[in-house]
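Worksheet: the structure to be examined is printed underneath.
Every protein chain of the complex appears in place save one, which is left out.
Chains here go by letter, A and B, matching the order in which they are written, and residues are numbered from 1 within each.
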Amino acid sequence: MLKKMSNLPFNGTKEQEEKLLAVIAENKHDKSRLMAVMQEAQGIYGYLPLEVQKIIADGMEVSLEKVYGVATFYAQFSLAPQGQYHISVCLGTACYVKGAGLLYDKLQELLGIGSDECTPDRKFSLTACRCIGACGLAPVLTVNEEVYGRLTENDVEGILAKCV
Amino acid sequence: MKSVKELQSAKAAALKKVVLRKGQAVLDKNVTSDYKYTVLICGGTGCTSSHSPEIVAKLNSEIAKAGIEKDVQVIMTGCFGLCALGPIMIVYPEGCFYSMVNIDEIPQIVTEHLVGGKPVTSLLYNETVCDDGTIKPLNDTDFYKKQIRVALRNCGVIDPEDIDEYYAVDGYAALAKCLTEYKPEDVIKVITDSGLRGRGGGGFPTGRKWALTAPNKADQKYVVCNADEGDPGAFMDRSVLEGDPHCVIEAMAIAGYAIGATKGYVYVRAEYPIAVNRLQKAIDDARKAGILGKNIFGTGFEFDVEIRLGAGAFVCGEETALMTSIEGNRGEPRPRPPYPAVKGLYNRPTVENNVETFANIPQIILNGADWFAGMGTEKSKGTKVFALGGKIKHTGLVEIPMGTTLREIIDEIGGGIPNGKKFKAAQTGGPSGGCIPASLIDTAVDYDNLISLGCMMGSGGLIVMDEDTCMVDMAKFFLEFTVDESCGKCTPCRVGTRRLLEILEKITSGKGTLADIDKLEALCIYIKENSLCGLGQTAPNPVLSTLKFFRDEYIAHVVDKVCPAGVCKGLTNFVIDKDKCIGCGKCAKNCPVDAISKTDYVAEGHKLPSYSIDKNKCIKCGACLSGCKFGAISKK
Partner (left out) sequence: MEMLNVKVNGIAVSVPKGATILEAARAAGVEIPTLCYMKEKNEIGACRICVVEATGARGLVTACVYPVTEGMEIKTNTPKVRAARKTTLELILSTHNKNCLSCVRSTNCELQKLCYEYGVDSTAFGGFKPVYQLDTTTPHLVRDNNKCILCRRCVAACQEQFVSVIGANNRGIDTCIGQAYNLSLAETPCISCGQCTAVCPTGALVEKDDTDKVWEALADTSKHVIVQTAPSIRATLGECFDMPIGTNVEGKMVAALRRLGFEKVFDTNTAADFTIVEEATELLDRVKNGGALPLITSCSPGWVKFCEYYYPEMLPHLSSCKSPQQMGGALIKTYYADKMGWDPKDVFVVSIMPCTAKKFEVGRDDMSAAGEGIADVDVALTTRELSRMIQRAGIKFTALPDEDFDPAFGVDTGAAVIFGATGGVMEAALRTANDVLTGKDNKEIDFKEVRGTAGIKEAEYNIAGIPVRVAVASGTANAKIIMDKIKSGEANYTFVEIMGCPGGCVNGGGQPIQPQYVRDTVDLKAERAKALYAQDEAMAVRKSHQNPIVKEVYDNYYKGGYGCHAAHHALHTSYVAREKYGK
């Protein structure tokens, strides 16, 4: 399991940091609560960027590598933020031959982000997925839970506009 | 609770809360309910996701509208088991079983049944309505009649968030009995004599586990409850925690008393929010009641429980990995020996059992070892909870005595295979287990029979497969899971399972050879014998078991280059039966790659020419097949 890291600048607030420090203060007497602290931190920030892992490592008095090792072991921890609208483009064979790749490229171009990334305003994130079993509607993408099918490149802009 | 007496009076006071459900005959004929009706609605994960909380809200508002709040007790319980029919609602005293309840049906149920006193038979589960219009008790239906509920006895019966209801059904009486009547070694003897074996997978005798831990001296010992149920399709432990969280706490305290531990951890998957919340509430309530903490029942015994959340790693279900994870590390397993009985959590003696195992404990203490040992087979005592899934009508949760045959489970309890398809095999034990072919459907299900077939009980997932399942593909599915979940610590599992998967991929894509089958088998045996932990040691089971019973399918894939079930895309061709094709052209429209075109053949009785598929263009997505209403397209 490999996790994609975010290249977005860290935009944590003072309030978030205070919250996290309070969580750490409550748990630091027991180093075995590292995971619980990380879970809370992910709840506060939505993901665990380097900056947050540093705060945790310093606070819990463990090495940063240990925090990172734990973060990359468990599926639940995320190193990249997810946007308010999470777009998942099916790149299964059927969708791909019907131009899902073009949709994906177009989305990357319009959003200015790459695969498994999130826009700086945290509105959109983009990922590719395996076949979702909607080959009849190919090419398809999903925005959060909603499925959009039989798309062309030209439909993409409209879908994004609908979100905003 | 400063004394057992206090517990007894708490029970007496709580009886009337549950008397409508349990019946005066069972409880005490002098107890009467304050209500005319008790409505139980399933609040398990399955029914919750089909909106049972909204149904409760609607029900409460309709009841208020009708002005019968004082007459009707509405309770959200844990899982009833028949998840296929959710959301589920049961009305007592009749015991009417409303299935697949729709929110729009609530006003009718309230007016006709709760106000009018007449059950709405048209909305009841059809099997419970007899031809003469009378209502059959739920326990007489096919799904329930062979079940014996021990671990699940309170699931779907009591309000899991109300400690009083737990008192009413003898809750914490077993703990009180242990603390006041038994010495720790007596407790272990009862559990040993009962023949209870671990319900989490391996089936290690629970009493022996406790007995091995008890004599080891340490400044601190631990009781750990494994609730990291991760097999795809298994949800027994979740249901117990959601439906009867106190019984787990009680059993852990009993274990603590038996082995001399004062501290317990429950390691639960973070993906089980309902279970976690209910368990946390139960712990809080038990603490408030003085059932957790110091000097429990005035006996000087001390015990407390803490929840630790998993974070999405299947391997943490392995006992040593789970302990490593509780300690705040990557959940990598440790070599055994030393066993947890000697060096477990934080290197201290530890007893670890799973949720279902614990759920049996209070009943064994209350009813005696002989009662429990009276159920099941010679070496597998008691009952086992299974999560029925796959190609079966009644998907859901069942608890049956050990030794029930697979045929009874599938045909009677499970209601058989839907769509008239043929039963092919049942898979138990998830990614660690194997399959039982149709020829062995009369196998009595217990630990040892399953192991002798190359399967294992596992935590109790039971997936039914019909003729449309490709066994090679199924093995590949489980391997994909294991490869994803391998922790990466030991070589055989980290690299070996990946190589297994690659060989399976080669076979299912039609590029395999007979030599690959030999290599696959040899590598399976190697991984089984050389892996560090249970995950790796059992990872090859789905392959070995399918090789044992369905080798012909593997051979068909590599020699004939055919997938007999028509599942493996690399080996499947879609064809149009030109005589069935009416020429509507829908398939051609659905085809994402324009592989379907019109022919000049017009079948007899049809007006339009039929279509055909260009094999070379086809990507085998199946869009044509699923769209054809005339059954003209098939896989060959």
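Criterion: contacts are C-beta pairs under 8 Å (C-beta built on N, C-alpha and C of every residue); 3 or more make two chains touch, one makes a residue touch a chain.
Treat the numbers as computed from the prediction; the structure is a model and nothing was measured.
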item: Chains still shown that are in contact with the chain withheld from the display; value: A, B
item: Hidden-chain contact residue, picked from the options A:Y47, A:F73 or A:Y96; value: A:F73
item: Sole contact to the chain not displayed, among B:D34, B:E54, B:D284 or B:E529; value: B:E529
item: Options B:M465, B:C490, B:A556 or B:L571, residue touching the unrepresented chain; value: B:C490
item: Sites on subunit A contacted by the missing partner chain, in the whole complex; value: 1-3, 5, 50, 53-54, 63-69, 72-73, 79
item: Absent chain, residues of subunit B that touch it; value: 313, 330, 332, 334-335, 337-338, 483-492, 494-496, 498-499, 502, 523, 526, 528-532
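One rule holds for everything that comes next: only the chains that are shown with their structure count from here on.
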item: Between subunit A and subunit B, centroid-to-centroid distance (C-alpha), Å; value: 30
item: Subunit B residues within the subunit A interface of the complex; value: 270, 308-313, 325-332, 346, 484, 487, 590, 592-593, 619, 621-623, 626-627
item: In the complex with subunit B, residue positions of subunit A that touch it; value: 1, 31-36, 38-39, 66, 69-70, 73-77, 92-95, 97-98, 131, 135-136, 138-139
